[in-house]
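See structure below.
With one protein chain removed, the remaining protein chains of the complex are shown where they sit.
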Amino acid sequence: MIDVFSYVPAIVLLPFFSFLIALGVGKYLPKGGAFGGIAATAGSFLLSLWVLATVAGGEAANRTLYYWASEGGAGIGPTDIELSFGILIDPLSALMLVIVTLVALLVHVFSLGYMNDEGETGLPRYYAGLGLFTASMLGFVVADNLLMAFMFFELVGLCSYLLIGFHFREPGPPSAAKKAFLVTRFGDYFFLIGVVAVIATFGTAQFAGTESFPHLAEAALAGEGSVAWTPAGVELQTWLTVVGLLVLGGVVGKSAQFPLHTWLPDAMEGPTPVSALIHAATMVAAGVYLVARMYGFYALTPTTLAVIAFIGGFTALFAATMGVVKDELKQVLAYSTISQYGYMMLALGAGGYVAAVFHLTTHAFFKALLFLGAGAVIIAMHHNEDMWDMGGLKAKMPVTYYTFLAGSLALAGIFPFAGFWSKDEILYEALVHGLNDPLLLGGYLMGLLAVPVTAFYTFRMVFLTFHGEARSDTARDPEPVRWNVKGPLTVLGTLAVVTGFINMVPVQKVLGLEGIDLLHLWLDNHWGGIEGLSSHHYADIGPYSSGYLVGGEVGTVLVGAAVSLGLALGGLLVAWRLYNVPSPTEHTAKLGGIKDVLYNNYYLDELQVWLAYRTEDVAGGANTFDQGIIDGVVNGVSSVSLFGGSRIRRIQSGVVSQYAALLTLGLVALLLALGLSGGWFL
Amino acid sequence: MIEALIGFTFAAALLVLLAPDEWAGRLAFAFSLLPFAGSLYLWSGFESAGNALTGGDIGYMTQIEWLEVGGRTVSWFVGVDGISLPLVVLTTFLVPLAIVSAWTPIDSRQSQFYGLMLFMEANLLGVFTALDFFLWFVFWEAVLVPMYFLIGVWGGPRRKYAAIKFFVYTNAASLLMFIGFMSLTFALGGSVSSFALPEITGAIADGGLGTWFGISPDRIAMVAFLAMFAGFAVKVPIVPVHTWLPDAHVEAPTPVSVLLAGVLLKMGTYALLRFNFTMLPDQASALAVPIAAIAVISVIYGAMLALAQKDLKRIVAYSSVSSMGYVILGLVVFTEYGVGGATFQMVAHGLISGLMFMAVGVIYNATHTRMVGDMSGMADRMPVAVGILVAGAFGYMGLPLMAGFAGEFFIFVGSFAAPSLPYAPIFTALAMFGIVIVAGYLLSAMQSTLFGPFELETDYDVGPAPFHDVAPLAVLLVAIIVLGVAPDIFFEMIRDAAVPVVEGVTING
Amino acid sequence: MTAVASSIPPEWYLLLAAAVFCIGLFGVLTRNDALYFLMSVELMMNAANINFVAFALYYGDLTGQVFALFVIALAAAEVAIGIGIILVLYRNFGVTDVTVPTEMRW
Partner (left out) sequence: MVNTLPQVAALLPVFLLAFTGLALLLVDTISPDTRSNTSMAVVGAVGSLAASAASVWLVVSGTGSPDTGGAITLFAEAIKVDTMALFFSAIFASVTALVVVAAHDYFHDHASPAAFYSLTLFAATGMALLAAANSLAVVFVALEMVSLPSYVLVAYLKRNRGSVEAGLKYFLVGALSSAIFLFGISLVYAATGSLLFGGVAEGIGSLDGLAGIAGLGIVMIVGGVAYKTASVPFHFWAPEAYEGAPAPVSAFLSSASKAAGFVVAFRLFTEAFPVGASLAAGIDWVLAFGVLAAVTMTLGNFAAAVQEEVKRMLAYSSIGHAGYVLIGVAALSAGGSANGSVMGAAMAHLLVYGFMNTGAFLFVAMAERWGVGRTFEDYAGLAKRAPVASTAMAVFMFSLAGLPPFAGFFSKYFLFMGAIDNGFLWLAAFGAVNSVVSLYYYSRVVKALFIDDPASSSSLDAIDVRPTGLYAAVVFAAVATVLLLPGFGPVIETAEAAASALF
């Protein structure tokens, strides 16, 4: 029986090869190397499916493949560290592999329609970027230790830079790319400290196994072991919390959580398929995935969990409110992404490990769908993204409309679409755990408040785009899209409908049907996995206990579901009333002053720009200081010496009798000095 | 073997000097390949075993007495260990590339230019292999002379000022260092009979320092340490004695900047490691906190200065100051990863800064300006060169799987939990913030020069760069990535040589 | 004669010599004319001669006296050359004032 896990590296390498090919000989290939990318991602996808199947067959892998820097040493400072690359294949990463490869594949296909058919230039560069992006993300997914994870995490950032800035000849994209990289780099700064701290503290960065750092931390906290090092005078618990928060920095950056979310809306400057990739499967997902990956560590530190939950809940609501007033299709989607990942963070913080992964999955599909749908619309609208120029596209592009609608329903969390199940479970987890934890409860309430807002802006978008009458000539006569656009949309549309059914917890709880909450079982190593990486284990070490409202568990489930669904429908209806009319008008004026605040994203960009300028001022000051004072001293020394020289040379007056006098004086002075010191004149 | 390497390089320098201008460049390139091959040969046959100064065995050692002065022998004493060999390879690797990168910009007195380049290479090899103080000092000082001409003759508008400043400033530093080291030697009195560095190191380690003209051994050691540290700090350079560097870099022609940043700065850190941190480890660890503070200041302050620059070369120059700060931090923490990482970072930064200066040079060749404001959208006209420049910039930002990340990461790992440095985590975290600022200024500079619509203040028509301009860049980039993916090809031997240094500190036992 | 000479305590000779030397030095410092300068230098040399002769007597060996003769000869030679230089000085500058030629200074 062949060992599938030995092919896991190929999953990562195939897209990497497509990157090399596209970069090297792309311009000689048809479609600028697109087919290479499609083939590679398809290959990776099939391999991932195979891996998934194997994992379902009860196997898992945690292997070190390559030592980056050899072990061993003097035993001074951190030593015997294993800095290595390896693969960790368990239910979680297997699932993620499938998601990433699938979305990447569809995006590649879609790009044929979006880039090639639109006659873009620089396609080899584009497909090279996609390939590298996919490869980096896959490398991150299979990483078996934190250092490797960090490395590919950073590479993902690089690729986002390259792809967001794809249209480098225009002023906007390069700036957006810079912002994306810088903001996430700022987060990664803390992440890197975290990595170093983990290695220094535990001497290892492994995720899984008895020698893994979550395991060591758990043992140390339980008093059954000790860590290699902690800073002098810091409690272990405190230190672990600090480390957790440091790593969280990277997560907040990449997953665009408050306050490092500002890069994401700008990132819409990139080509739409890239946006789909970034938002659904790769970059933004990376953050959440990281927390899930090392959940065994976070579960040990309640403070960190609470922070995660609160950030998540807040971001969910906060971003949703901003989505309400945007006029551009992709902008709305961007804010919805931020908000949705807020939900996932809330889930993780609330101990809803499975719920988070569930939402990660569903969201990957319906958000990819929405972006690709938006892409289709943009093709049709000749790259005009303003929703106020659209309208009435429903009739002209049915496939796009119905798939897009499915995605929207999922996003809004309408029964029975995928989003409903996952979002509902998140809220449920937050509720039951939050009843004993006020901070968490706050997160829950914010999450709950975000539900109607989400539904509202989602359908505002749908109605403005597809319903009513066409508000511009292009909308009246949109450009048709081809199979390579419709195909991916159909696939994703289906998924957006059905994905929810893999984890119908409410049904299971209410009807008591065992075994239909597949994802729970899956992540609980029901079909096998790796010791210590199961949701149950996380629940055991986690700080939370469940509390129930009226009617115990079932009651709480029903109440929670009812409330969130009701709110969602409420939001939907408002949007219907306001915008599902032949010629809708802006109602933002009703918001009064808040409108400007929302339009300007709570002035957070302004704040960051202000910070950037202040930094430049400081730099300028430092420069003046350097040129003036420090270098001034250096040059001062020389000019002083030269001045001294020009004074000294004046002694040489040219008059010989003065020489005689000076000479005599000098001699006499010497005589006196030595005479007095030697006591000759006594 | 080593003397053959150095001797050949000197001979090559002479030949090129006499060669006609039109093919001096090609000839120099051909010649410079042999030292590279030679260093590869050294590398292939090298068995790393400990540190040359602390009694580890020395690769390819030769020791011939040269002359005797004041009862102590000065000898031709060369050899390599895990610390010096990578730097030798780096030098011989960079010089051919630098020579090729000179083909375009250097259009006058070529034979003299390439002759001096090779002459400098020979001396650099001497600096990294010499194990006798006077021999080492001869090479150390002799590097200044070709550099003076290379900046002064082929440099930019303010080249004369820059050349003299570099010349006088660094020479003053070496004199200070000389006095410090000499008093140390004489305080050893009869316990040493030569200026061989291993012998002196051993004697100091065995407490050979005696009272000298009424000064207690500890004080002498401390004074000597400070004098030498100050002396080498100029060469590194460390804030606040760094101001010669930007001027020198801005005025120097591209290939010279490449060697200046790539190798000459490493002379300073190499000497710091060899003299201050290997010979006087306890003084070093006694001063750990101030030195670490200086290192952190160098990192942040240098980065802030780079942020304020408008001249691409100045940006890279100041960021070199910043990067060297990491090296100092790595050295002072006296951990295996710290010292090893610092040495690794020397090589890594040598490659990356070389690449950056070369790439900026390629753009300058086409546009004849380096001012950020004068151009934009260069990517449109010279895609390949710009592509490599972008890659190099990310390498400079410490992108994983490129050499820079390896060096910095090792240093951080080594310094974060260093037992010998109080508040090590704080210092490390502060220093690490450099990776954010560096991203800040490099990305901004790239955005405004490389991207956006193509505009150029100077009226030159810019086309794709010629092959022999781009080829060295590509080679460097490959080297950087290889070193980033497999740092062990150097790091293993470096660690071998670094461990004895680390164990030299008393508190490390 | 020798008795008289030797009956005088050596300090006196020293004082005499010192006095003559200082007179000469005074002349050198005050007079700007080359010839005066030359003469004053002669005085200073002869002051030395006094010492030599006197202490040769005092120690009773002839070295000093013989050396004095050498000195006289050398002084003469020096004067000869001095005169020569003063001549060309006069030819080029038209004066014998040593403070006049100041073309080279600083």
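In this document, chain identifiers A, B and C correspond to the written order of the chains, with residue numbering beginning at 1 in each.
Basically, a residue touches a chain if its C-beta (ideal position, glycine included) is under 8 Å from a C-beta of that chain, and two chains touch if they have at least 3 such contacts.
Because the structure is predicted, anything quoted here is derived from the model rather than measured.
Student: Taking the complete complex into account, which shown chains does the hidden chain touch?
Tutor: Counting the whole assembly, the omitted chain is in touch with A, B, C.
Student: Of the listed residues B:S183, B:T201, B:T243 or B:S448, which contacts the missing chain in the full complex?
Tutor: Touches the omitted chain: B:S183.
Student: Out of B:L15, B:M61 or B:V168, which residue would touch the omitted chain in the full complex?
Tutor: B:V168
Student: Just checking the interface: what residues of chain A touch the absent partner chain?
Tutor: So the residues of chain A touching the unseen chain are 638, 641-642, 644-646, 648-649, 651-652, 654, 656, 659-660, 662-663, 665-667, 670-671, 673-675, 677-681.
Student: Just the residue numbers, please: which parts of chain B touch the chain that's not shown?
Tutor: So the residues of chain B touching the unseen chain are 66-71, 134, 137-139, 141-142, 144-145, 148-149, 152-153, 159-160, 163-164, 167-168, 171-172, 175-176, 178-179, 182-183, 186, 212-213.
Student: Considering the whole complex, not just the chains shown, which residues of chain C touch the missing one?
Tutor: So the residues of chain C touching the missing chain come out as 10, 14, 17, 21, 24, 28, 34, 37-38, 41, 44-45, 47-52, 54-55, 58-59, 61, 63-64, 66-67, 70-71, 74, 77-78, 81-82, 84-86, 88-89, 91-93, 98, 101-105.
Everything that follows uses one rule, which is that only the chains that are shown with their structure count from here on.
Student: Taking all protein C-alpha atoms shown, work out their mean, then name the chain whose own C-alpha mean is nearest to it.
Tutor: Minimum centroid-to-centroid distance belongs to B.
Student: Averaging over Cα atoms per chain, report the distance between chain A and chain B in Å.
Tutor: Going by mean C-alpha positions, chain A sits 37 Å from chain B.
Student: I'd like to verify one number: the distance from the centre of chain B to the centre of chain C, where each centre is the average of its C-alpha atoms, in whole angstrom.
Tutor: Computed value for the inter-centroid distance: 65 Å.
Student: Return the residues of chain A touching two or more other chains; collapse runs of consecutive numbers into ranges.
Tutor: none
Student: Scan chain C for residues touching two or more other chains and write them down.
Tutor: In chain C, no residue touches two or more other chains.
Student: So in the complex, the part of chain A that touches chain B is made up of which residues?
Tutor: Those residues of chain A that touch chain B are 67-70, 73-74, 76-79, 81, 150-152, 154-155, 158, 165, 168-171, 173-175, 177-178, 181-182, 185-186, 189, 192-193, 196-197, 199-201, 228-229, 231, 615-616, 618-620, 622-623, 626, 630-631, 634, 638.
Student: Which residues of chain B touch chain A in the complex?
Tutor: Going by the criterion above, the answer is residues 165, 168-169, 239-240, 243-244, 301, 304-305, 307-309, 333-338, 377, 379-380, 394, 397, 399-401, 405-406, 409-410, 412-414, 416-419, 425, 428-429, 432-433, 435-436, 439-440, 443-444, 446-447, 450-454, 485-488, 491-492, 495, 499, 502-503, 508.
Student: If you look only at chain A, which of its residues touch chain C in the complex?
Tutor: For this pair, the touching residues of chain A are 649-650, 652-657, 660-661, 664.
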